[in-house]
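The other protein chains are all here in position, but one chain of the complex has been omitted.
Read from first to last, the chains carry the letters A, B and C; within each, the first residue is number 1.
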Amino acid sequence: MGGKVTCTLGEVKQRADFIVYWGGNPAECHPRHFTKYTIMQKSKFLPRGRKDRTMVLVDIRETKSAKAADIFLQVKPGKDFELITILRALIKDQHVGDEQIAETGMTRAGLDDLVHRMKSCKFGVFFFGMGLSMTRGKHMNSAALLTLAAEMNAFTKFVAMPMRGHGNVTGADVIMRWQTGYPFGITFNRGYPRYNPGEFSTVDVLVRGDCDAAFIIGADPGATMPQPAIDHLARIPTICLDPHVTHTSRLARVHITTAAQGISAPGTAYRMDELPLPLKPALKSPYPSDEEVVRRINEAIAKKPFWLPDGSQPQVVTAIG
Amino acid sequence: MLKITGGKVYDPANEINGQIKDLCIDDNGRFVESVSGGRTIDATGMIIFPGGVDVHTHVAGGAMNFARAMTPEDHRRTQAFIRTQSRRSGLGGMAPTTFATGYLYAGMGFTTVNEAAVPVLSARHTHEELADIPIVDKATLTLMANNEIMLDQMQAGEYERAKNVVAWYLWAAKSYGVKAVNPGGVAAWKWGSDAKQLNDPIAGYSSLTPGKIVTMLATICDDLQLPHPMHLHCNNLGAPGNISTTLDTLKHLEGHRAHIAHSQYHAYGGDDWDTMCSATSQLAEYFNTHPNITTDAGAVLFGDTVTITADGPWQHLLYKLTGRKWGNLDVENETGCGIVPYTYRPSNLVNAVQWASGLELMLLIKSPWQVFLSTDHPNGGCFWRYPEIIQLLMCADFRKECIAKLPDKIKNRITLPEIDREYTLYEVATSMSAGPARALGLHQKGNLGIGCDADLVIYEEEIDIARMFSHPRYVIKAGEIVIEDGDIRETPHGREFLVKPSYAPETDEFMRPLFEDCYTMQFDNYPVEIERIENPDVRILPGS
Amino acid sequence: MTLQIINNATCTFCGCVCDDIQLHHDEVRIHEAKKACVLGTAWFLNHTAEKKYPDALIDGKEATVEEAIQMAATLLHEADMPLVYGMSNTTCEAQKECVAMADILGGLLDSHTSL
Partner (left out) sequence: MPITLYLKQAPAVPLETEVLSPDVISQLSNTEIRKLTVYHGKRQVPLEEFFDVDGEHSDELIIHGDLNKVRWIGRAMSKGSITVHGKVGMHLGAYMKGGRIEVHGDASDWIGAEMKNGFIHVHGNAGGQIGAAYRGSLAGMKNGTIIVDGSAGLEVGMRMRRGTIVLGGIARDFTGLQMKGGTIILMSGAEIRTGAWMNRGTIISLKPLQMMPTFAYASDFNPMFLNVYAKQLKTYGVTLPYAASAGTYQRFAGDLSVPGKGEILVWQPA
């Protein structure tokens, strides 16, 4: 079944002698990743730093990050899942045909070399970006790489980590997990959390028109989502909190300007490896923080009649094993 | 103010064994001699225990939160706590959500829990989760035995420095004590290796052995005068024949206080999985002659659970054995953890031995002041199944029925069938409350005496022991009725216990360069701010 | 004019969340973000403490924060299936309030992760 095998970034800094970036362009999207956490760092286990580490970049095009890589592997667009699945077979000494390998844009020699390096390193890591997780196959592409990393532990130490973008999206994930058990894609309409990505995930919900009001915070779906989703947001009462007046604000019934996190609002943010860090705002904002505004809205909601009629218990929809 | 009259009181800390006694609670949530006014609960015919204290559980932090993400299938089938006007929703099960954790613990009369494995680096996260666990009071233990900065000091023979480093970390983590997991083994796992022999140097070190770490860390805990001694998860967990490792470890603890975590997992004989058997009588014998050491059972219950431990190598083995999901999270410089969903089956001989071993330890160790109720939640089973264990301890006939369902081959591998001992209510109250509270050094807990925290549980006496312990009539936390007739009445915020040990002032500057070498966050951002702890109860330790 | 300095500040622009930034500011504007990358520098320097936007808008018209809060609560409370979404560019403290909001509303809750 595989699973998820990961670590904090300091482990990579200290130990990783084999670093693969897959479908990501850290040089331009996470500029300090190389210098602060990965290839450029020296450590007691890798005293020569860059010289003691090998970096591989797998992507559909030669981005700026390729310059930093020892090996660049250009995978054909839409073939990441196939390539990772081939690697899963190759590490187990299963035969895969040359023609099949060629369809992914690779050569047998190239993959043999990659597998050899993967197996002979002391500590390997896959970092994967949106080039993997947002292309055809989506979460299955990420699952493929996570599984490959887990399976590599039969040979050596290997971990995998998503290169999360967007500031504190990791924090949302972590908090939802401890408060609801699930990382995203949740409904509380039966009075307790249920989870089903595809059913309760926002793009799907909006495109199908499944919600009749929306509260948007720390995101601008009005600028980034497919048009049918944006159309639905404009149709229903939408409330938007943002430090700026955004595309979403313009289609919303209510916009409230808030202080920017880490600039003028204090608090906590989670790093991509799920470490929480304190924020130290430099400026004082003329606007209230998100935390304050959402809390005040919650207090206002709490004063209204509770949605579950007194004494009623919604039916729980449990799985039937 | 609250007065509870007429109940049969089991208060082992004050040697009260079923006497009828009135209890009075003041507005500060403490027991007092008398009160005037306020509510009176007539507990005539009912049984009164001090609120349960879980000495060893995993309820919050990076590893537990990882387990939640890995087990959506369990969330779907488990108990759901429905939102009310005032109470947050939640999900129970193998890896309950924070709110549900509080409801479930309180629901079976537990009012204090000790989260037994916190890496300093995820301490900030853990405290945030603990703040979202309502009702119960909490403490955390910091994982130290694989911390490379500390290990380097030990390797260099710098005892004082090592001690300062430990003290520095405890305060940085806002923690209550020291947890040692598989000393040296997790550090070795980071190279895909393990540490199984106490006297062999660990991977990456020339002369430092697990045995030396055990002795030094126990000494440090004693010297820092921590209220709870070193809390040790021995090397070689879960492996057939590991009793020799465990006994060897105990030898390294001679003359020290220590708490051995989940000893069931460390009490096996045999040479391999085919010959594995219980070796609990040897271990129990050790405890019976060494009152300086306490332990918790780490009992196993049949059924589904998810195993979470800082013991990464063991988890990789378990993943290979089960072929199911596997999560692993290594934490820089400090530790790591592994997560594998697992089903204990009575038909599986190894599982059957584990099930019997946990109960044997609780029955063979004579003093309930030394062995405490635990499943190492969620590793051996979920904490909300403790009442099932109590039933097994109190009813020899029920135990025999359960043994009869095990495979025939179990004979000669376990000693449980020969044990007739039945726990009394007094012993149960000791093992689930007074004993663990004393071992934790929480003298205001597990104690119905004047001045102590008014945490107690009132049961309606029933023949069905498991039912009785899972359905208290009242649970009272700090004088507030939180559970009444099975309903959650109030969800107050609990306190968090932590210690402030003293360390040499130059420790900060000593730590800084070492820290910057191996960590990726700023030294100054690393310690958890005391303001983040909800209702901190800080014990300042005497200077050394 | 001398600038004030904040050490070990944390940048939340990308998932790296670097916490070693030194910010030089005059209370209105951050003038320098030492150690920050190009993206982080732009992030820090583009914000000001000036009031560039109205406090709140209801149906495109300026409103007070309190009015907007009451309006938001009413609209969300009336809905049969309200959605709480986003939470990328905000603090954990606000995120916790968002989960609480979905919980008390009986609504949908989702983050950018689902995209």
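Here is the rule we use: a residue touches a chain if its C-beta (ideal position, glycine included) is under 8 Å from a C-beta of that chain, and two chains touch if they have at least 3 such contacts.
Please read these numbers as outputs of a predicted model, since none were measured by experiment.
One chain is not depicted; across the entire complex it touches A, B, C. Only one residue in the set A:190, A:247 or A:271 touches the chain that does not appear here, and it is A:190. Within chain C, the residues in touch with the undisplayed chain are 79-81, 105-107. For chain B, the residues touching the chain absent from view are 70-74, 76, 324.
Touching the omitted chain from chain A are residues 1, 81-82, 85-86, 88-89, 92, 94-97, 100-101, 103-104, 136-137, 140, 188-191, 195-199, 208, 210-212, 307-309, 312, 314-315, 317, 319-320.
Basically, only the chains that are shown with their structure count from here on.
The largest tally of C-beta contacts between two chains is found for A-C. Chain geometry summary: the mean Cα position of chain A and that of chain C are 19 Å apart.
With centres taken as mean Cα positions, chain C sits 39 Å from chain B. Touching two or more other chains at once are residues 36-37, 174, 179-180, 183, 188, 190-191, 193, 268, 270-271, 275-278, 302, 308 of chain A. Among the residues of chain B, those in touch with two or more other chains are 83, 88-89, 128, 132, 521, 525. Interface of chain C with chain B (complex): residues 7-8, 10, 19-20, 92, 96, 100, 103-104, 106. Against chain A, in their complex, chain B makes its touches with residues 60, 62, 64-66, 68-70, 72-73, 75-78, 80-85, 88-91, 93, 95-99, 121-122, 124-125, 128-129, 132, 190-192, 316, 319-320, 323-333, 336, 339-340, 517-521, 525, 529. Across the complex, chain B meets chain C through its residues 83, 88-89, 128, 132, 521-522, 524-525.
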